[in-house]
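For this depiction, one protein chain was excluded, whereas all remaining protein chains were kept in their positions.
Coming up: subunit A.
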Amino acid sequence: MISRTAAIAGIGATEFSKDSGRSELRLAVEAIRAALDDAGLRPADVSGLVTFTMDNNSEIAVARELGIGELTFLTRIGYGGGAACAIVQQAVLAVTAGLADVVVCYRALNERSGRRFGQAYASPDTDAGWHVPTGLATPAAQVAMVARRYLHDHGASTDDFGRVTVAARRHAATNPHAWFHGRPITLDDHRASRWIAEPLRLLDCCQESDGAVAVVVTTVDRARDLPRPPAVIAAAAQGSGPGQFVMTSYYRPTVAGLPEIAVTGRQIWAQSGYRPADVRTAMLYDHFTPYVLMQLEELGFCAPGEARHLIADDGIELDGRLPVNPHGGQLGEAYIHGMNGIAEAVRQVRGTAVNQVPGGGPVLVTAGTGVPTSALLLEATP
């Protein structure tokens, strides 16, 4: 098994902005250099590069710019933000199998100043052809269909969605790297924000960002010899559900669910030997607020339809029952396709986060929701 065979030894990022003013390739180079510096490694130590199918920077271009030289492991994972934890899983497989010593996982995007994912997009994909011509042409609208049914099935309200953003913005307010640093919101701000795709308001949608994040993966044995305390990968899982579509899984019996998240969750608990109650803090992918509630249910933190009770009374805020996204998440910090959640999980394991959650339990990370997805569970060395 791969559990506890590999660790994240370094993390790096650019600043998070609305207009980086430089190329995505340069952002990738900057983030990877920072991650290698953090790990105490040099470009020449890297033998594997892994990224998202959606990333515009080829592994070979990145290798050239960094002066990496030879690579023995190059691969990509599809399905947008669902790839975030899966690319780390690829790195784990590579270092565990001995195909590479050090693998860097990266994602660099000018999502705000370049192509904005929130705009209507005529995907050439056949599956999308069932939905886009009907006018269901944006991620927010595609999520809204599931969100409406969730409200209906479980008696939740749009305020329950708003509480997710209130928590994220509270956390971002004290994170100097967050776009929304110093700008918390109230539930009334959420109620007053304009409709994007009912029942989703503007403040149910994550921000759009320019930036890059990279993480360095190697074996636990090698990581122990590096300067930073290793964030051991106790579990790494990928998952797709039955009747899976990209953002439009409307044809399976339960529309208001994320069975692909449950697929990753079952593997995470089985690989690591932990249970949901052991988790100290969770980095849940938060491009749209309703999916945070549904993840809490699918991962076993509460029963189906009960997430609104878990998040009530500040339950997912820093001093709550399960602090979620202490960095502010994609709603508050930046939208780096889930990779900034992995970096925060590493800081939480190291004990160096600006909003540090006390305790010794493992830290969970999830990836894109509504798509084939992935998850990680990180912990400190014993």
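Here is the rule we use: contacts are C-beta pairs under 8 Å (C-beta built on N, C-alpha and C of every residue); 3 or more make two chains touch, one makes a residue touch a chain; residues count from 1.
Rule of thumb we're sticking to: contacts and distances are computed from a predicted model.
**Student:** Match the chain absent from this complex view to the correct UniProt protein name in "ABC transporter permease subunit", "Branched-chain amino acid transport system ATP-binding protein", "Ring-1,2-phenylacetyl-CoA epoxidase subunit PaaD" or "Protein dehydratase".
**Tutor:** The missing chain's protein name, per its UniProt entry, is "Protein dehydratase".
**Student:** Per the definition of touch given earlier, which of A:D45, A:D127 or A:E306 contacts the omitted chain?
**Tutor:** Of all options in A:D45, A:D127 or A:E306, contact with the hidden chain holds for A:D127.
**Student:** Sort through A:A141, A:V216 or A:L378 and give me the one touching the missing partner chain.
**Tutor:** Of the candidates A:A141, A:V216 or A:L378, A:A141 is in touch with the missing chain.
**Student:** Using the document's definition of touch, tell me which of A:I196, A:V217 or A:L322 contacts the absent chain.
**Tutor:** Reading the full complex, the residue touching the unseen chain is A:I196.
**Student:** List the residues of subunit A that touch the chain left out of this view.
**Tutor:** Given the touch definition above, subunit A has residues 118-120, 122, 124-138, 141, 144-146, 148-149, 152, 194-198, 248, 250-251, 255 touching the missing chain.
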